[in-house]
Structures are given as structure tokens and as C-alpha cells.
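For this depiction, one protein chain was excluded, whereas all remaining protein chains were kept in their positions.
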Amino acid sequence: MSSTDFSCSARVYYEDTDAGGVVYYANYLKFFERARTEWGRAAGIRQSELNESRGLIFPVKSVAIEYHAPAKLDDELKLSAMVERVGRASIQFKQEIRRVCGTDSVLLADGRVTVVCVDVKDFRPRAIPDDILEKIRSQA
Amino acid sequence: MSSTDFSCSARVYYEDTDAGGVVYYANYLKFFERARTEWGRAAGIRQSELNESRGLIFPVKSVAIEYHAPAKLDDELKLSAMVERVGRASIQFKQEIRRVCGTDSVLLADGRVTVVCVDVKDFRPRAIPDDILEKIRSQA
Amino acid sequence: MSSTDFSCSARVYYEDTDAGGVVYYANYLKFFERARTEWGRAAGIRQSELNESRGLIFPVKSVAIEYHAPAKLDDELKLSAMVERVGRASIQFKQEIRRVCGTDSVLLADGRVTVVCVDVKDFRPRAIPDDILEKIRSQA
Partner (left out) sequence: MSSTDFSCSARVYYEDTDAGGVVYYANYLKFFERARTEWGRAAGIRQSELNESRGLIFPVKSVAIEYHAPAKLDDELKLSAMVERVGRASIQFKQEIRRVCGTDSVLLADGRVTVVCVDVKDFRPRAIPDDILEKIRSQA
């Protein structure tokens, strides 16, 4: 990923794992979303505020994810999100989850997630407001 | 439990388990809620309808749960809910989770859950509407 | 999907939803897995048994999912899984989630999931045992 991608960290707890002894496959999508949310926060975008003041939410339209190696209990993870494309009503992210090992890291999963700006009442697409677009671009 | 308690069944999937090889402790509360929801459905109470048409929801006020034996992957569970007390704005349930073994069953967890009728906008308690009270009593 | 695909049903509970008022995007992967698990059970494959007796598990290698319409609280869902391809150590499924409306249904999400047969100890791929392959093919 480029040097401009955003990342934050997370820890693996029992809640994230399953009886296979590793993180449950659906839960990587939770880690993906934490990274997108923190990316937004760093750009000055708070989802709860957007929902309350303008009735806009950003549900996910599609996900493609590859699992390379399993995350395990107590692992320290590095979660990253990078904007690949911004449309009139959508944002496409490239995302990665890495296990941190000292100063090194190992790729555990990566993928693409596309979110769409919709009205919370009818889930119809709406153009991303200009001020939000500006924040996205400044951060991307 | 009395012969009048309500029960439904559920299966344990990977999503419910953790790296200890058993169902994650928080997930028993999901099973508890499925039983309360199906109890309500059997009584003619649909939570989504109550929320949309009257702005009422029933968040949980307190839980006390004892774990007796672990539920495991592929277990078939019997979930039960029995109304113990109905207040002006609250309902107290006695609940059980049992593993089904042929015609027998083993107690895995039991507890008490109290829910409160509140306005979805401000989460302030509101009296349970009379028609709902009637449905609760007919089912209890 | 073909007439030979497998399906089972599920109900949407509060546990599945998020503050957007709809099912949380990661939770559709739980529904996908329930369908694969029930497909296996119908074919005579029990995952807990495979793990305990042969040390084999089937973690997910990749997922591609499209979200078409949101599932909501109390929705009755039809979950389907169809085997598209069987490799030496992998199985690729085509999956769908539909909302049941009387005798009709609406597509909410569909996608592809590839699982790999691995040793539970080291997560290295292992050939799917012949008797399991036979069960997969009889069911596919």
C-alpha cells in the first residue's frame, strides 16, 4: 500500500475467535470497518453525526476479501484503509489486516470494500455532500 | 420450570463459539433473547411493529446468568423463557438453555432477565400498553 | 440458482442488526455459514466430528459478496448454498440470502465463498478425504 494509507491498531480478544482457535471469518469485516471509521474520524467525519444531522449513512455495497493467515487470540493487529476511488455516491476502499510482530508485520487478510451514501429512511443513494467529499479527498 | 413455559430450538454454529472450543459467554444472551422474541411472537407481539407503529422498544435492564456446562459446536439447544413478573413498565423472565440429547436434555445455563418498556426516542420508561399486557398475560 | 441448490431458513433478531436499523454487513457471512453448515449436515458431514476425529477444519479462503437490499428485524430469510467447484483441498460455494414474503422472495445478498480443507494444528491444506468428497458430490 502507498505511504498515504491510514492505519490503526486492534487487539484480538476471545469475542473475535471461534472454535477453530482463530478469528472467525466474519469478524475480519468488523476490523475492516473499525479502520474505515477511524479513517473517517481522522478526516473529521463522524458517522453518528452524519446520521443524526443529515440522515445519511454509508452501508456497504460489496466486499471482496482474501484470508492469507489466521489471526489468533492476543494478536496485535494493524488495520489499514486506503481510498481507491470516490464516486458521486460511493467510496471504494482497499483494506488490509496485518499481525504486528515487533517492528515487522505479516499480512493476514486484504480486500476491497465499497460503501454507498444513502438516505437512512429509504436506503436510496444520495450524492455525497461537498464538504464531506472535500474531507475524504484531503485524507485520501 | 413449569409446564407453561415457552421454548424454541437453536443450533450452535462456529459464529457462536470461541477459541476455548465452546460457546462464547456473551452469546448465551443472544440465545436468551431469541427465546424471548419467539415467546413474544407466539403471543402475537412483534418487536419491529411495536417500534415502528408506537415507538416502543424493550431494552434489557438487568441480567443474572449462571453457566453450568458449556455448549459446543453442532449442539442442538432448547431455549426457554417464562414470565415471572409483569410490572407497569417491565417484564421479568426466567430463562434456560438446555442441550438436547435424544429425548433428554442437560441444563447449560439459566438466569433472569428484566426488560423495560421505553420510548425509542428518549429511552424513558413508559407503561406497557393494555393490549400488549393482555397478550403477555395470555401467554404467561 | 439451479433446482439442486440447498436452502434453509433463519430469522433476523436484534443480535443481527446495527444502529442503521438493518442487519450488520458482517453478519450476512454468519448466515452464509449457517447455510453451508446445514448443507454439510444434509450431506452427512458434521464439522465438529471432522475436527475431533480427523483434525480437519474448513476455514474460509475468500469471500466476495454483493449487498442488494437490507435485511431487517423480524425478517424471515431463506439461506442457500450451492457447490460450484470442488478441488483437491477446496470447495467453492455460490450463496444467496433472500427475504421470504409469503410464497415469494427478494434477493438481499449473494456471493461466492471458497473454503479450504486444512489440518487444525498447522492450518496447512490437506486433500479432502475420499468419503467426504463422495458426500459432497452426492449432495452437490
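First chain written, first letter: the chains are A, B and C, and each begins at residue 1.
Going forward, a contact is a pair of C-beta atoms (placed from the backbone, for glycine too) under 8 Å apart; a residue touches a chain by one contact, two chains touch by 3 or more.
The structure displayed is predicted, hence computed values, not measured ones.
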Contact with the hidden chain (one of B:I45, B:I65 or B:V106): B:I65
Check the options C:G20, C:G44 or C:P125 and report the residue that touches the missing chain. C:G20
Give me the chain C residues in contact with the hidden chain, please. 14-15, 17-22, 24, 26, 72-73
For chain A, residues in touch with the removed chain: 11, 13-15, 30, 33-34, 37, 46-49, 51, 72-74
Residue by residue, what part of chain B touches the chain that was omitted? 19-22, 25-27, 29-30, 33, 48, 51, 57, 59-67, 69-70, 120, 123
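Please note the rule applied: only the chains that are shown with their structure count from here on.
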If every chain is a node and every touching pair an edge, decide which shape results: line, ring, star, complete or other. complete
Taking each chain's centre as the mean of its C-alpha atoms, which one lies nearest the mean of all protein C-alpha atoms here? C
Separation of mean Cα positions, chain C and chain B [Å, integer]: 26
What is the distance, in whole Å, between the centres of chain A and chain B, each centre taken as the mean of its C-alpha atoms? 33
Which parts of chain C, given as residue numbers and ranges, touch two or more other chains? 30, 33, 48, 51
